[in-house]
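Every protein chain except one is present and positioned as in the full complex.
Moving on, here comes chain A:
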Amino acid sequence: MKILVPVKRVVDYNVKVRVKSDGTGVDIANVKMSMNPFDEIAVEEAVRLKEAGIATEVVAVSAGVAACQETLRAALAIGADRAILIETSADEADNLQPLAVAKLLKALADKEQPQLVICGKQAIDDDANQVGQMLAALANWPQATFASKVVVAGDKATVTREVDGGLETLELALPAVISTDLRLNEPRYATLPNIMKAKKKPLDTVKPADLGVDVAPRLTTVKVAEPAKRQAGVMVADVAQLVEKLKNEAKVI
């Protein structure tokens, strides 16, 4: 069974981004970039399925500028077998929206015929939480979002999902799309020998046009602004003062 794992290059999750003063976006020049944390979990899960003898090949795919190759190499170092970069211009990459990515992945899935696509539940930059669901819709496949446990047996996947109020378990007929939640697994660190080996693994590049996909954006960003700042708070000396303030000043208890 072949597994396709989409990965995204995003601003590292520890970086506190700043909004550009002209309101056109956030300043990501010279900021550390990394693989989206949910995608690391997706790669890890696919590699574990391979180690368990269920998957035969894990293909990592990323869409964006040439620098996304680094993200793909990181996936290869975790254990993916080969990688595909859907290379766009910098301008296209800035405006690459979930629907376009889902269409690119659908076109790739038609070619590669994976039995399973495992993606992250959301990217921590646009916080959209859409691509997996959109891909499942376009491919007419079932989906299991926010997965915290995945069991694949035969032509079925049994997936436990994190939902409001608890957990639910779905049984899906393959091929299917699964999106990962944080508790699915603990991604491994890539070891130095594996990072070296990853440099020799195949990485193909295609263009959106090769896949016959129009990546024109549907949404225009009018402006990006800083959220309202909270007023500076006060430090209280003890519990008695805290209770007094909550009762008389904030009037919340």
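Here is the rule we use: contacts are C-beta pairs under 8 Å (C-beta built on N, C-alpha and C of every residue); 3 or more make two chains touch, one makes a residue touch a chain; residues count from 1.
The rule is short, and it goes like this: contacts and distances are computed from a predicted model.
Student: Among "Electron transfer flavoprotein subunit alpha", "Oxidoreductase NAD-binding domain protein", "Na(+)/H(+) antiporter subunit B" or "Cytochrome c", go ahead and choose the protein name stored in UniProt for the chain not displayed.
Tutor: The chain we cannot see is recorded in UniProt as "Electron transfer flavoprotein subunit alpha".
Student: Taking the full complex into account, find the residue in A:34, A:71, A:88 or A:145 that is in contact with the omitted chain.
Tutor: Of the listed residues, the one touching the omitted chain is A:145.
Student: For the chain that got dropped from the picture, name the residues of chain A it touches.
Tutor: Contacting residues on chain A, toward the hidden partner: 11, 13-14, 16-17, 19, 26, 97-99, 102, 121-122, 124-138, 141-146, 148, 158, 160-173, 176, 181-183, 218-227, 230-231, 233-236, 238-240, 242-243, 245-246, 250, 252-253.
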